[in-house]
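What follows is one structure encoded as structure tokens, with my remarks underneath.
After this line comes chain A, so read on.
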Amino acid sequence: MVVTGNLKPVLHEIRHALQTLIEQGQPTMLDLNGIPFSPSELAELETFLGQGEIALELDVLGKTRIQECSYAGVWRIQHFNEQDKRIGYFIEVDHVPEILRSQSDDMREGLKTLSGILAMETEVTDDSI
Partner candidate 1 sequence: MSELSLERGINTLKAQIDAPIASFFSSCVSCGMCASACSFYTENPEPRYTPIYKLEPMRRVWEQNFTLLGKLKVKLGIAKPVTDEMLSQWQELVYNTCSLCGRCSLICPVGNDITYMIRKLREGMVASGHVPEGLVGASTRAVKIGSPMGIKLPALQAQVKHIEKATNMQVPFDLEGAEYLLMLSSMEIMNYPEYLEAVGKILTNAGKTWTLSSECFEATNSGIQIGSSDIAKELVSRVVNAAEKLKVKTVISPECGHAYTALRWEGPNLIGRPYSFAAKHIVEVLDELREQGLLPTEGMEDAKLTFHDPCQLVRRGGVVQQPRNLLKLVASNFVEMTDHGTLNWCCGAGGGVSANEDANEVKMKAFQRKKKQLDELKVDTLVTACANCRIQLEEGLEENQMDLPVVGLTELIAEHLVERNTINEESRHD
Partner candidate 2 sequence: MTQFNMPTVGEQLRENGISRRAFLKFCGLLASSMALAPSMIPKLAEALEKATRPSVIWLSFQECTGCAESITRAHSPSLEGLIFDTISLDYQHTLQAAAGEAAEQARDEAMQANYGKYVLIVDGSIPLGNAGYSTIAGVSNLDMLKQVAKGAAAIIALGTCAAYGGLPQANPNPTGAVAVADIIKDKPIINVPGCPPIPVVITGVIAHFLAFGLPALDHLGRPKAFYGQNIHDRCYRRPFYERGLFAETFDDEGAKQGWCLYKLGCKGPITYNACATTKWNDGTSFPIESGHGCIGCSEPGFWDFGGLYNPVSLPSSLSSQHVVFATGIGVAAGVAIAALNKQAKQQAKQTREPVNVDQLNREVQL
Partner candidate 3 sequence: MSDVLFLQWVKGPLFSIAVMIFVIGVVLRLAEILSLGRAKNLAVPKGNPSLGGWREIGRRFKVDQGTFQQNKITVIAGYVFHVGLFIVMFLLAAHIALIKHSLGVSWPNLPTPVVDMAAVLSMLALVVLLIDRLSQPVKRFLSRRNDYLVWVATFLPLLTGYMTYHHLWLSPQWLLGLHILSVEALLVLFPFSKLMHTFTLFLSRWYNGASMGLRGVKS
């Protein structure tokens, strides 16, 4: 069986990242695509990380699936393309994955839209009066 020997260091890195998050509030991201694994090691990694309470699917440029692992604060983020082929695989160690947060610009745009709609509604209401 092929063993790259990369599994152990990655697991330790995750542990260290979680500790850093707790102690310093610093989030960490790991790019699993950049690290060669053998199929058996990959399977081992999945088993080790396990399944947490949350599983989400986003629809952005193809699907993006987000799962919390057995360890709170450790997130599994998998990006897929339109053909549903995985093109990115990250481990993010944070309270909430960055991609889930609503972005300030988007919020500002939302606020603008929301305000516009409400303003229009007010106008309509005023007209009706």
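The rule is simple: a contact is a pair of C-beta atoms (placed from the backbone, for glycine too) under 8 Å apart; a residue touches a chain by one contact, two chains touch by 3 or more; residues count from 1.
Candidate selection criterion: all candidates are chains of the complex that A comes from, given by their letters.
None of these values were measured; they are calculated from a predicted model.
Participant: All of these sit in the same complex as chain A, but only one touches it there. Which of 1, 2 or 3 is it?
Facilitator: Among 1, 2 or 3, contact with chain A goes to 2.
Participant: In the complex of these two chains, what residues of chain A are touching candidate 2?
Facilitator: Residues 2-4, 28-31, 33-34, 36, 38, 58, 60-61, 64, 79, 81-83, 85-88, 90, 92, 98-99, 103, 105-106.
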